[in-house]
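Below is one structure. I have some questions about it.
A single protein chain has been removed from this complex, and every other one stays in its place.
Entry: chain A
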Amino acid sequence: MQDFRTEELAGWGRYPRCPGPVARPRHAEAVGALIGAGGVIARGNGRAYGDSAMGAAATLDLRRLNRMLSFDDQAGRLVAEAGVLLGDVIATFLPRGWFPWVTPGTKFVTLGGAIAADVHGKNHHRDGAFGTFVDWIDVMGADGEVVRASRDENSELFAWTLGGMGLTGVILRAAIRLRPVESGWIAQTTIPAQNLAEAMDAFEAADDASYSVAWIDCLASGAALGRSLVMTGEHVQADDLPPDRRTHPYRTPRKRQLSMPFDAPTAALNRFSVGAFNALYWRRGLRAPRKALVDWDSYFYPLDAILGWNRIYGRRGFVQFQCALPLNASEAGLRALLSETAVAGQGSILAVLKRFGPQQSRFSFPMAGYTLALDFPANARTLALLDRLDAIAADHGGRFYLAKDARLSAATLHRADPRAAAFRAMRRETGCDRAFASAQSERLLL
């Protein structure tokens, strides 16, 4: 076990935190020797919020498996090791006219992590989740054998691994497709919505927009419940850029990189400061021009501009609630969730609403309907609130995003998501349950 060293581990939310043995293999071949002990989980760049990438017994940090292996510049297909960062893919290929088909709200995720969580982006309603553009994956199973899985070959393993949270094996390599783009710019349209019904109408009207997402003021109540700024976006073609940008369409201004040098005091975010922020942000959204030209980094990754933004929630960390609701129960479910949040006064700054398209993979999070994500500082009151939100979501046929979860109960998960039992049965049958386990999978009985 000399390859393992004990380190303090946490997800992006920095809750929970606990020490555990970590190994950092340099080659895919070295991974086999590390899974023998059982109860291991692969970890990427640590952007899952909770305990998804904290091994039950040990953790494999795969960030050193970060080599790009081949690129087909006709099909836009990249073959790369699992530890390659999405940001490196963009840095390498945007200047050559390619962009990831699907990106989450941070570019600091690894490809392996993106596949394991089957992450979604602002275009899920149109293009589906990350897995849609994965052609194949190489997965190391419980026996240490590496298997190539795709829609045609080992298709069961492929289907379970997209969204399988690393619990079906260690993703070592993947072939992903990129989309051709003519520039590094996005034409953004902001649509203010005075309440939830207006916001949902705006999403339905924007069904053909490439990208859509809404910031939602989760402290607004009464008639203003669910007031939002719905933002849509389109990749800008080179000819549509202002003349001064046309010569170098992929070049965008270098952003200033800020960082959060210390933990904010735990009390910095409270109902008054969050309320004031949300009111300001809403008014600013109303005044801002409806249409704007935004560079890719600011559009997709506004929070990446502040390294370590997770520290604004203080040293105790934060938790996120994210659920997906089926379309027919979305309005009622969202109304109930927002009312509960507003009443509790535990509002969050980063509240996001998004329309989803249909589920594609076996155990992935998205379903046709709406998803709501809310951040809260981790404390007894917010944890109690999250339990109430869980119950509301489950009552409305909703399900939960494991990549964001740090504290859901097994009972709630299995009540809300019958797929979890099938997932667990598959793991038992294949022997994956002993080989691969995270703190999260133990907590949720996956």
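A few remarks follow.
Everything below uses one rule, namely that contacts are C-beta pairs under 8 Å (C-beta built on N, C-alpha and C of every residue); 3 or more make two chains touch, one makes a residue touch a chain; residues count from 1.
Here, contacts and distances are computed from a predicted model.
This figure omits one chain of the complex; the name its UniProt record holds, of "SDR family oxidoreductase", "PD40 domain-containing protein", "Mn2+/Fe2+ NRAMP family transporter" or "Valine--tRNA ligase", is "SDR family oxidoreductase".
In the complete complex, the hidden chain is touched by one of A:R67, A:R246 or A:R315, namely A:R67. Summary of contacts with the chain left out: across A:D61, A:E81 or A:D138, the touching residue is A:E81.
Listed by residue number, the positions of chain A touching the unshown chain are 2, 5, 26, 66-71, 81, 88, 92, 96.
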